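This is the structure I want to talk about, given as structure tokens.
Here the complex is missing a single protein chain, while all its other protein chains stay put.
Chain nomenclature is as follows: A and B, assigned in order of appearance, with residue numbering initiated at 1 for each chain independently.
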Amino acid sequence: MLKSTTKLLAGAATVLALGTVSAAADIKIGVLVPDSGPAGLFGPSTRNSATLAAETINASGGINGEQIELVFADVGVPPAEAAQAALRLWKGEGAQAFVGMHDSAVREALIGRFNGQIPYVYTPVYEGNSCATGLYVTGETPSQQLAPVIPHLTESEGVSKWYLIGHDYNWPRDTNALAKTYIADAGGEVVGEEYVPFTVSEFDSSLQRIKESGADAVLITLVGGGSVGFNVSFAGFGLDEQAIRLGTLIEENTLAGIGADNADRLYSSSGYFASIESEAAASFAADFSAAFGADAPALNGLGQSAYEGLMLLAALANKAGSLDVDAMDAAAEGTTWSTPRGDNTLTGRHMAQTIYLADGSGGAFNIVASFGNVASSEACAN
Amino acid sequence: MSSVLFLNLAWQISTLALVALGLAIVFGKLQIMNMAHGEFVMIGAYAPVITSSMGLPGWLQVPMCLLTVALVAFALERTIIRHLYGRMFDSLLATWGIAILLREAVELIFGRGYQSVSPPIGGTLSILGADYPAYRIVVIIGIIVGFAALYWWNTRSKVATRIKAMVGNPDLAEAIGINTARLSAGAFIFGCCTAGLAGLILAPTIRIEPMMGLDYLIRSFFALVVGGLGNLEGLGIGAGIIAGTQSVLGAVANQTYGYLAVLTLSILFLWLKPDGIRSSSR
Partner (left out) sequence: MVYVLLPVSLLLAVLLLIPELFGDFVAYQIGLYLIYGVAAQGIGYLWGKTGVLPLGQALFFGFAAYVTAITLRAESGLIIDLALATAVLAAISVFSFLLAALIFRGRNESGPYFSLITLALVMIAEQVAGTMTNLTGGFNGMSGFDSLGNLDPFGSFYYVIVAATVVVSLLLYVLNKLPVNLIAKAVADNEPRLQLLGFPTHVVKGAVFAFSAVIAALSGGLFASHQGIVTPTSMGFGLSAEMVILTAVGGRFHVLGPLIGAVIVGWASAELRDSFPYWELLMAAAFILVVLKAPGGIAELLESGYRRIRPAKIGKSFEAIAAPTTKVVDSDAPLRFDDVHLQIGVVRILNGVSFETPPTGIVSVIGPNGAGKTSALNTITGNLRITDGSIALGKRRIDSRPPYKALHSGIGRKLQVPSVFFSMNVSENLSIAMMANRARLIDLFRPSTYQWRSKSLSDLLEHSSVPLQEELVEPVEHLPQGHRQFLEYAMTIAAEPQVLLLDEPCAGLSPDETALMTNLVREYQAETGGLVIVIEHDISIVEAISDKVLVMHLGQVLAFDTFETVRSNPEVQAVYSGGTK
């Protein structure tokens, strides 16, 4: 039974109704979502996407013939508490596999606690370099988001002077380390690189530096609220006329916060946008709004990643014939499946997928390019 | 100093002084360590979201902001804050709870998502040889004028003296005819309203979401600590030092150093000059 409700009452009735369908479930899957904390914004869309995935999986025969049931836990808390919440599902409720949409610190904590004993799919955008036993990754890595996109923008926008700005932690630094090589390969140069603490909400001095650097492109690896604040000020200072912006974690909610006025020539690179026009994506979006109402929290790449994660889990477990980690690890390489994102392949236990480049001008993402079957540079051995 | 750096400094200092003003009243005068101060800034920033969702014209944003914040502040003062006068640490703990309460309440009404507010004045102005957002220039001037008016009023009004008398000796103040309950409630609500107004003014330049308050709380506290709790000049100096340090170091080094320097500076002031820079003794 799905006991949990989303915070938005609108969705609650639907979720409960869906829960009754899976009453006869045989396999419990733990879904780890951020209901609280800075990423709490993505809690509802993650839950909803996961619920939709469970529906789809059960409708097509479940995992190895058994119906699945989702059990949720809030992991938008510090790693120790998040690990506890996950362990409650595992040890307490008997979850047999996990799908997680949360930050990297929680992932590291979970890897330590799971210790390769249970399959675990990690779904959001992340910095790469995680290869624990039983861990499978659907999230976009920096190489996937940047390798095709930087040359494309260099070509289409004629930009060459890049300024890199991000929050001061692992993901932006790892992303930018890779970005530098792609920029150099595309014949561009890096004219500035900067990291700001999470606690800083004023970007005036950074904007001044960007202006003075003469940059014509800015790669943004700020997250959440910081990204909104930066982009609002960026346009306020009229810098949107000087430079294009490319973000690797600017999704629909962030764009809404930035506002239509401030989003001129703001590009985002991601494996998913709600506005992807493929048939699969359109039918997913239709199912989503049918199930959760038009007022449901906006679809976005992070929330939708939980759908990807569950679909990967089902495809892989079906291929391996069980939810046993050894069997799954052995079967992992080359698993293929299709989702709203497109056709995906598991290589090096990471997901090779279609990468979309969208332009946020006018306050809505408009897909301007897509790059099929982009593999991550990760190569986790089996 | 380049003119943009100068304008950035003016912007940072004036907005910090504005944000910290309410805390200066509530903490400085009433001795309530209001950890929910940032949440009042947040509620103020939501005022344009309220008016636009109700389809009201833009000029109603200011009355809407003041009304909402004053109502919330009034309700909290009556139910919680009034039990906390003279209990400084308890006020810190209880208002920490209030902060969570307000964040959750706003989240329930508006959701977790970011809101976006357009500035009433767009574009940039060329001033001192630099292109600077027109809205910011208007705000800087407005804050300076506002503070000048407040300073003028403060030197003439008896309210500040009465509040001081009340905090110093509530019984005596009551005895000489000061209605302490009404005066402290009024001061609390006024302080919260200035915070709300600050939120409204900043709204087009920042992110708006339920968790935004914490950003403003810490800096306000440190500005007050550095400047001293006594008066408006101290508030200005404190805001100048805190925002100035962050801005200048952020410009010449990087933001992380700026942030660490602000914290270090605050520690030194708290240790060596706990009454602020304007106190003569240690």
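Just so it is clear, a residue touches a chain if its C-beta (ideal position, glycine included) is under 8 Å from a C-beta of that chain, and two chains touch if they have at least 3 such contacts.
None of these values were measured; they are calculated from a predicted model.
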| note | In the full complex, the chain left out is in contact with A, B
| field | Sole contact to the chain not displayed, among A:68, A:85 or A:239 | value | A:85
| said: Among B:64, B:167 or B:225, exactly one should touch the missing chain; which is it? | reply: B:225
| message | With the missing chain put back, one of A:105, A:190 or A:327 would touch it. Which one? | response | A:105
| field | Residue numbers in chain B that touch the chain omitted from display | value | 33, 80, 83-84, 88-90, 92-94, 96-98, 100-101, 104-105, 218, 221-222, 225, 256, 259-260, 263-264, 266-267, 270-271, 274, 280, 282
| note | chain A positions in touch with the non-displayed chain are 3-7, 35-36, 72-74, 77-81, 83-85, 87-88, 91-92, 103-105, 107-109, 111-113, 168-171, 173, 197-199
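The rule is simple: only the chains that are shown with their structure count from here on.
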| message | On a C-alpha centroid basis, what's the spacing between chain A and chain B, in Å? | response | 36
| request: Could you please specify the touching residues of chain B with respect to chain A in the complex? | output: 2, 4-5, 8, 11-12, 107-108, 111-119, 122-124, 131-133, 135-136, 204-209, 211-212, 215, 218, 246-247, 250-251, 254-256, 258-259
| Which chain A residues qualify as touching chain B in the complex? | 7-8, 38, 40-41, 43-44, 168, 194-197, 199-202, 204-206, 208-209, 211, 225-226, 228-229, 232-233, 236-238, 253-254, 256-262, 297-298
